[in-house]
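For this view, one protein chain was removed and the others were kept in their places.
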Amino acid sequence: MEHVTQHSEPHYDQEASKLGMWLFIFTELLLFGGLFIVYSIYRFLNPVAFEMAGHELNMTIGAINTIILLVSSMTIAMSTSALQKKDKKLTVYLLVITIILAIVFLINKYFEWGVKFDHGIWPGSEHLINDMGKGEILFFGLYFVMTGLHALHIIIGMIVIIVALNKVQKGTVNADRPSLLENAGLYWHLVDLIWIFLFPLFYLIH
Amino acid sequence: MQTAVQIPHDVSYLDYKGKYRGIFSWIFSTDHKRIGLLYMYSMMSLFLVGVMLGLAMKLELIAPGRTIMGPQAYNAVFTVHGVIMIFMIVIPGLPAVFGNFMLPIMIGAKDVAFPKLNLLSWYIYVLGALLVISSVLFGNGIPDTGWTFYAPYSFKTGTNLLPAIFGAFVLGFSSILTGLNFIVTIHRMRCPGMTWFKMPLFPWTLYGTAWIQLLATPVVGITLVLVALERIFGIGVFDPALGGDPILYQHLFWIYSHPAVYVMILPAMGAISEIIPTFSQKHIFGYKAIIASTLAIAFVGYFVWGHHMFTSGMSGTAQYTFSILTFIVAIPSAIKVFNWISTMHQGSINPDIPFLWAVTFIFVFMIGGFSGLVLGALATNVYVHDTAFVVAHFHFIVFGGVGFAFFGAIHYWFPKMFGRMYDKVWAKVGWAFFTIGFLTLYSPMFYLGMMGMPRRYYDYLPEFHAANILSTLGSWVMTFGLLIIIINLFRSARNGAIAPMNPWNGKTLEWTVPSPPPVENFDEVPVYGEKDGPYEY
Partner (left out) sequence: MEKEKHHIVPYKVYFFILIALITLTFMSIGITKINVGEYSVLGALIFSTIKSVLVLTWFMHLKFDQPFLRYMVSFVALVFFVVIFITFLDYYFR
């Protein structure tokens, strides 16, 4: 068995970083996956109640939010190409748009939930428990938990993107060391992926 | 960008003086070897707490009726015992201690892929443990649901469940990050020439385990979150009054907790797969078959969870599907046992301490495994479910499996880790008392379960008295053995004879570095040639 001399340089392995991020994404998929299991069982057991409850949600806002996230996925994907092309200005510009779109999504969510609260619908509310059937209670319980957990991930994603943006501006994230931005992008696409499933399952039940 | 710090190659990781001094040089260290030891010391402390809770239960059960505690206290004791032993000891188990310490060395690397994340994993572990302990010390009462937190009681109980649930969630995060780190390490940091099929078997089991940690743990994470939300808001997911199904809780819980037992046992089997070839001075029999079995167990193990739920009210279709899959998952484990025995056949056996542990591992693991077949068959399961039989089964297979493998591993790798050899006479005495005590403690429970003694009860019918006395005596003998083992190791770490680089004539890479290893493990990166490989005797 031979030996080679060891290089002692700071350890930067882009592929390792990417693999690590994908593995983390798998855990997030299974985290939401658990909730999708719960949803699928209860929808199977309460098809009519779920449909009725689904009508209470505003399809238009849901669709707008879907489009918003899809566009933001495009902008952050484009930003990774821009970084590779060493176009720092465009990279920053695209990231700013992504962040703004995320904020709009959250504002929409805030109003959506606000409308529900005004109607007396929130987890464990009297109106929910006393006046609605069991299937509807489950629907709204799942609605708040799943969109709430998703919104939490939007916030986390925004923070990650802001950190990446900051480092792009400083130059520490660049075409030779793009991992942080690429991984931020992966995380953001994950958030988009989850919504791609949430939207039809909650807003498009007919 | 930082410049690389020149780390001397002739200073052991124990003696190395870096940026920090004293205790901080340990708790701020990103050296995988020190992190492995940090896990070991914290786990050992928690283990002793868990052992005392177990002894308390056995003392209560030494006679029918109330002995030292009433039913509420007993429920709390078995709950905390389970939470500590499962989430803080056997799940982190061998990966946290020996995976951290040995994996990089065994694949020719100087550390794991993400050393800072590794340290963070330990911090998260400690935080989770503290959260669970806080549920015991503060609040309205010690959790009494059992470590399984079954709905609906888990959202109805007045005891202090939220910190315990939150603690378990946090501990899960630690497990996930360790798994993530190990997968990337194994993919990216094997030394030149070490192809996948030249990697030793312990890293292979760590790899399979890491995937389970990654994919299964989040499911219990979200389930515990749902229980917490049920307690706080009453969302209804598990509450029949609001339309929920408590059996769905059981599904979600066991979708993690069954694969979790493979997290526990696969690295244990990996350690045995290292010990046996070394102490038979022979190449492992069926290297690829063992790898295939490892991956098969990891994969099929995802789909058998319902065997914990046969009497819950599941459909018949689900029942027999889970039963068939359970029998299938037993096959790869059997293959491993055959391969271990075949390795020993016509080998040059060195019956030293690690080998003794490995052989008794196989013995108790098989008893645990066979009893698992009884539980996996529907008709017999109905009879022994929720009895002492189940308690015997999982202690044989989990404590017997992980415990014996852990002791085998620590006696195998101790000279490498500390540069000293332990006293072998005391080690043998400890092993003997532990094994005899273990068998005496748990074997009567098979009988008691078949005779109808329920589990998780602080009391029992008078006809179960004699067997219970025997069992409790066994717990004292076992604990005595445990103390001998631990004290021997502690003393030998300081005063034992200086150990050579390769005391057992092992053929894997850890035996080519000094005992104890320098900080960056290797002076020069090893390169595997055509003819090189693990277990080449």
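For reference, chains read A and B in written order, and residue numbers begin at 1 within each chain.
Assume a residue touches a chain if its C-beta (ideal position, glycine included) is under 8 Å from a C-beta of that chain, and two chains touch if they have at least 3 such contacts.
Please read these numbers as outputs of a predicted model, since none were measured by experiment.
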Sole contact to the chain not displayed, among A:71, A:92, A:106 or A:129: A:71
Chain not shown, touching residues in chain B: 215, 247, 251, 255, 299, 302-303, 306, 313-318, 321-322
Interface with the unshown chain - residue positions in chain A: 13-15, 18-19, 22, 26, 29-30, 33, 36-37, 40-41, 43-45, 47, 59, 63, 66-67, 70-71, 73-74, 77-78, 80-82, 84-85, 182, 185-186, 189, 192-193, 196-197, 199-201, 204-206
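Here is the rule we go by: only the chains that are shown with their structure count from here on.
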Mean-CA-position distance for chain B and chain A (Å): 34
For the chain B and chain A complex, residues of the former touching the latter: 1-4, 6-7, 110, 113-114, 176, 179-181, 183-184, 187-189, 192, 214-219, 221-223, 226, 229, 233-237, 242-245, 248, 251-252, 255, 520, 522-529, 532
Chain A to chain B touching residues, read off their complex: 1-6, 8-10, 13, 15-16, 19-20, 23-24, 26-28, 30-35, 37-38, 41-42, 45-46, 123-124, 129, 133-135, 137-138, 141-142, 144-145
